[in-house]
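Note that one protein chain of the assembly has been removed; the remaining protein chains are unaltered in position.
Then we have chain A:
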Amino acid sequence: MSSVFLTIWRKEMIDAVRDRRSLMAAMSYALFGPLLMAVAFLVLIKDVVSERDVRVHIDGAEYAPALVEFLESRRILAGNDEHPAQDIWLTIPEDYQSRLERARPIPIIVRSDYSERNLQSQRSRLESALREYNQTIAMHRLTLRGISGEVIQPLRVERQDTATKGSRAALVLGMVMVFVLMSVFFSGMNVAIDTSAGERERNALEFLLAQPVATHILVAAKMTAAATFAILGGVLALLLIPAVFLFVPLEKLGIDFAFSPMDQLVIALTLIPLALFASILQLFVSFRAKSFKEAQTYISLVMFAPMAAVFALEFSRFEHPVLQLLPVTSQHHVLFSTIAGQPIAFIPVLIGGLVTLLLTGLLVWVVTRMLRSEKVVFGL
């Protein structure tokens, strides 16, 4: 009995490994996710870490050389041919110097379309630089008059960020984990289709079903073959993530990314039931299809559901105890806790895995019944 299972599994594996299409599909998803995230982070870090120059139009720069110099030190520069100025105009009045000397208010104009959101950050940088300069001059004047500058600073606001490095990592790396889940769903997909709808398309299904093999063993073996690919894809993605992020200076974002081999092992184990579940779901859909193409269409529709669920959870941070028990969401929860640096609660993990396996078993039964039905097999 088990030797027949192994025979079918081995044959499906040989078949799949020799099929370039399946192999490429399996590997590409695993590679694609981490690489995409790495590129995204590289761009993000550049954006956050290096303050870019703000280029504005400055009218009357010659009346206030000290102010212009101060703005330059805050990387706010006048536009030139090479770096054209944005649509922000700073106007310094002609009598700047004389008003300054007489300690009269100096009207400085910042003109811009304030509904233009793209310029929001540049405007606020300009304004905060001006505010800072304002403050500096005020301090000087008070000091000259023998008054401490502190009297005009009743409040001093201090920011204390309570986000741990781990939780900040979770926020960002949650996306990476979505890719791990996705690679589990997509890596085995081609194998699942080929072994079911492909078999039918090749006219090999009837002969296979007429062999002295119990149908549930046939289904289980085909499922396991597809799941093997799914899990390999997931593991490949897991291994690639730390490797890829070696080249991304995450610490500049204040993200502490530690992904120990132990974490990877735990995640890989939690992915096993998910891989089986994903594969039997794909078999369930594609055994009903008449051809490879038809199966691909149906499956991409069906695969949309779990992916949508994961993305929704990822963005909404919705939590409910039941979610820890359902397939896909329970595994997502484990992955998420791991990267957030939270200890893994093994009981929910086990229960989530068991529920997933239970549903998998149920689907195996359904697919087995399907293959015993002449309607499905011969399309009568």
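Quick notes
Operating definition for what follows: contacts are C-beta pairs under 8 Å (C-beta built on N, C-alpha and C of every residue); 3 or more make two chains touch, one makes a residue touch a chain; residues count from 1.
Following the convention adopted for this analysis, contacts and distances are computed from a predicted model.
Set against the options "Sulfate adenylyltransferase subunit 2", "ABC transporter", "Sodium:proton antiporter" or "ChrR-like anti-ECFsigma factor", the UniProt name belonging to the omitted chain is "ABC transporter". Considering the full assembly, A:Ala214 is the residue among A:Ile109, A:Ala138, A:Ala214 or A:Leu246 that touches the omitted chain. Although one chain is not shown, part of chain A still touches it, namely residues 3-4, 7-8, 11, 14-15, 18-19, 199, 201-204, 206-207, 209-214, 374, 377-378, 380.
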